[in-house]
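Removed: one protein chain of the complex. Kept in place: all other protein chains.
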Amino acid sequence: MWQIFHKLGSPKWFYGIASRLMPWLLWVGVALFIAGVIWGLAFAPPERLQGNSYRIIYIHVPAAFLAQSVYVMMAVAAVVTLVWRMKLADVFVKSVAPIGALLTFLALFTGAVWGKPTWGTWWVWDARLTSMLILMLLYAGAIALGRAIQDEKSSARAVAVLVLVGVVNIPIIQYSVEWWNTLHQPSTFKLTEKPKMASEMWVPLLMAILGLYMLFGWLACLRMQTEVLVREGRTRWVKELIQQGGTR
Amino acid sequence: MSEPLLQAVNLHCERDHRTLFRDLSFSILPATLTRVEGPNGSGKTTLLRVLAGLNDNADGQVLWHGEDRGASRESFLRNTLYIGHRPGIKAMLTPLENLQALTAGRGGCPDSALRQALAGTGLSGFEDIPCRRLSAGQQRRVALARLLVADEPLWILDEIFTAIDAQGVEALERLLVQRVAEGGSIILTTHHDLRVPGMERIRLGDSDHEEVSHGL
Amino acid sequence: MSEPLLQAVNLHCERDHRTLFRDLSFSILPATLTRVEGPNGSGKTTLLRVLAGLNDNADGQVLWHGEDRGASRESFLRNTLYIGHRPGIKAMLTPLENLQALTAGRGGCPDSALRQALAGTGLSGFEDIPCRRLSAGQQRRVALARLLVADEPLWILDEIFTAIDAQGVEALERLLVQRVAEGGSIILTTHHDLRVPGMERIRLGDSDHEEVSHGL
Amino acid sequence: MAFDSLEAFITMGGHGPYVWSCYFVFFALSLVLIQWSRVHRRFVLRTLARGYAEPDTAGTSRASADFARVDTSDH
Amino acid sequence: MRRSAMGSDLSAMKAVMLRDIKTSLRQPQDLLNPLLFFILVVMLFPLGVSPEVEFLQPAGGGILWVAALLSVLLSLDHLFRHDFDDGTLEQLMLQPQPLFLLVLAKSIAHWLLTGLPLVVLTPLLAVMVHLEGNSIGVLCLTLLIGTPVLSLIGAIGAALTLGLRSAGVLLSLMIIPLYIPVLIFGTGTVMAAAEGAAVAGQLALMGAFLALALTLAPFAAAAALRISLSNG
Partner (left out) sequence: MRRSAMGSDLSAMKAVMLRDIKTSLRQPQDLLNPLLFFILVVMLFPLGVSPEVEFLQPAGGGILWVAALLSVLLSLDHLFRHDFDDGTLEQLMLQPQPLFLLVLAKSIAHWLLTGLPLVVLTPLLAVMVHLEGNSIGVLCLTLLIGTPVLSLIGAIGAALTLGLRSAGVLLSLMIIPLYIPVLIFGTGTVMAAAEGAAVAGQLALMGAFLALALTLAPFAAAAALRISLSNG
């Protein structure tokens, strides 16, 4: 156990593994995602009530789904940072937070644009939307805090504390927002109920989600590698790596 | 008598990718005065904060009475006194109230003793005036009054002579010598030319790797 | 040459109903170094701030080239340099940017000269690092770098030796002597044992009224 | 193909602007982040490589500080 | 042994609280300021939006809660900042007592000096925005339970942003997401009361929030303090 952790914690080991993984993540991810999106855009049948506007779903749901799970991943990494003080966990948090924030923004944006034709308004203060907005604040807080603290170790631990506190709060937020919303605004639009979808609709959706996951993995690896290079710039292995042109 | 109070083992600290110290090991024995030396920016303050347990960002180990400090945290804290650049004096409180608050967590101290300590630092007559109305040197003196009542075996003092006038500096030196004679240990930094017989020295800032600053 | 730059006439200042100085009169001639002396809390900082025009709460008059200072405010400000306890260094800016900003209002100074001045205070290599990442002494040095390019005839310096290491103090003393030899005037406070030939002294804190502080 | 013509595909039965703007923003911002990450990485690599090429000038040859006055009269 | 350690813990906590309270009472504007801010924010609504009963009565409870939340939020910056600047915090960390207890003591002092006065002032302002008797009572109760939660959670944010200059609003950014559930339940309870519904269950839920915050927040804040000081 300790051995594995030690190894996983070694930036050098990570760098090698990531280099080998990245091409696969990238190309399989691109293939799946593009195929899913094209299928969804051009070939899936139109939806009965919403017509063609529902085709936004093929980016909206993957973005929303990933936005949430990235935060959970960050929370796991935060525990690792605090308990084992593993540098790589912090590299992960720092590299991934902007991706998560962007995905959250994209989910909000696509949702808002989708809302206009379906609900007739860009924005309603609905439970799901509101908790997504709060998620974006949580991301923004983590990024801002990480930037504000210069010292690498302090910054790592501070962000980890914040992310953890945030993750404890997510279920509370979720619950309270739903409770609040159902009290005041009988939910006109049920996001929670799965529309009965034909398989031609949900298979491409699944492909898009999986593809985006892999693309996320690729981008995360890329950014983490960069961060590792910055932090380990003065170690021998990085020097050798760069001088041998091992970084392409 | 010869068992070390505090041991530093292979301390290593970087800031902004400059190595301040590396593989730094030393022991602090009872009844010794140790001075950390080095030019501006060489890492003296950083080292003292690491020793006091205020800075967790250094690698290496600090042992207290031979055990890892983390394990004996309470005993370590009870037996160490740290006075830093910013000595914890509240501008809105009077010197006496400040001392009361600072000693409360360490078993407390009767007011009469505190008043006597303040008098001993030249602050009689100022005991009940808010500290913000004192001059730079007088405020430092309030913090130093703690030394007159402290019985912790280890004192960690960062630039305590700052802003103190010539007479005060002399008296303070006598206090330190006397404390060591009583068996207490002191580790300190100062740019002042300190002369205490039998003083140990830890020199920072001459590492081959990085000359931090060559003195003006 | 003998017309005084600055004259203080019957200055009187109280704080908290304690008289700090009273009927204090003196002149500052060109090419002299004047040291304000006194124990902690005797009013040195207060006096310098009154002279610099930062503190209006004192009674008495300050003359600049024989005229009332209020009347010749601009000329006074242009020809005086004040460096106090808090020297106006922004933690977020680099040493170079700090110096640029500080000299801009006084005619400016080319970057090359500023860089040279920073090098002269031992900060080469640190010119472009935000000041908050410098140590206590290094930050003070940034402020002191102004002295290397300043051509104001009168310098008012409050405890400039604070936090500077031994070598730095020596070099700084040489600078002051050289400046006086060039014809500049300096008035300063320090608890450091300053030895400059021909130094003038203004002694505070021995008023019959109040012995301010008895040393530690 | 769920659409009869390319035009129908573009207009999406009146929902075209919504759908396409979503897709556009999604891909545009994603590509910006990706490209920015790659540029940053290249920048880091280049900086490091340059650092190795000219070894350790920083911090070694620091002139001893002498507090010598700087001559500014020439401007 | 343990017995005496507990005694020492308690007396150390008392000393910490006393120092904070004394320091605040010595500069009473510190005490008055969150209160005044509270009043001012509430006042801005009749002025900036609409002075009519039909607007103020339904919105009043929410406005008061938002104003209280903002007041507490803005007072948070002081919670540790002065202690950090003057070195008191270093000395606190070096005390032999567990740090989280001392943080708890400071949070309680903060509530006594900020939250409690807000609660006391609430009835007056509630009348000014035309709230009704029953709602006022429930509003006070929710604030009484809610403001300590705000202080406790806020301590975490204040500790995290300590070393940083101009942390004031970074703090808001980090803390508001954590405050939103409290706000939602607080105002929800008041509105339920205004509609004549039973509120005991909701109050109990807020009590559970408080219990949770009391047990967890001081640990997180203590950890955050350690980090901020390492950097100092």
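The first chain written gets the first letter, and so on, giving A, B, C, D and E; residue counts start at 1 in each chain.
In this text, a contact is a pair of C-beta atoms (placed from the backbone, for glycine too) under 8 Å apart; a residue touches a chain by one contact, two chains touch by 3 or more.
Keep in mind that what you see is a predicted model, and the values were worked out from it rather than measured.
Shown as candidates are A:F65, A:W84, A:W123 or A:W237; the residue that touches the absent chain is A:W123. Across the entire complex, the residue among C:F21, C:W64 or C:Y82 in touch with the chain not shown is C:Y82. Between the chain not shown and the residues C:A31, C:L93, C:I129 or C:V196, the one that touches is C:L93. In the full complex, chain E touches the omitted chain through residues 27, 29-30, 33-34, 36-37, 40-41, 44-45, 47-50, 55, 58-59, 62-63, 65-66, 69-70, 74-75, 77-78, 82, 165-166, 168-170, 172-173, 176, 180, 183-184, 187.
Looking at chain C, the residues touching the absent chain are 49, 52-57, 74, 77-78, 80, 82, 84-93, 97, 100-102, 104-108, 130. Mapped onto chain A, the footprint of the missing chain covers residues 121-126, 130, 133, 137, 140, 144, 147-148, 180-181, 184-185.
Note that in this section only the chains that are shown with their structure count from here on.
Should one ask which of C-D and B-E has more C-beta pairs in contact, the pair is B-E. With respect to chain E, maximal separation of chain centres occurs for C (centres as means of Cα atoms). Chain B and chain C carry the same sequence, and matching their CA atoms takes a turn of 180 degrees, rounded to a multiple of 5. With centres defined as mean CA coordinates, chain D is found 20 Å away from chain A. Inter-chain spacing, taken between the CA centroids of chain A and chain B, is 48 Å.
For chain B, the set of residues touching two or more other chains reads 15-16, 56-57, 85, 213-216. Residue numbers of chain E whose C-beta contacts span two or more other chains: 227, 230-231.
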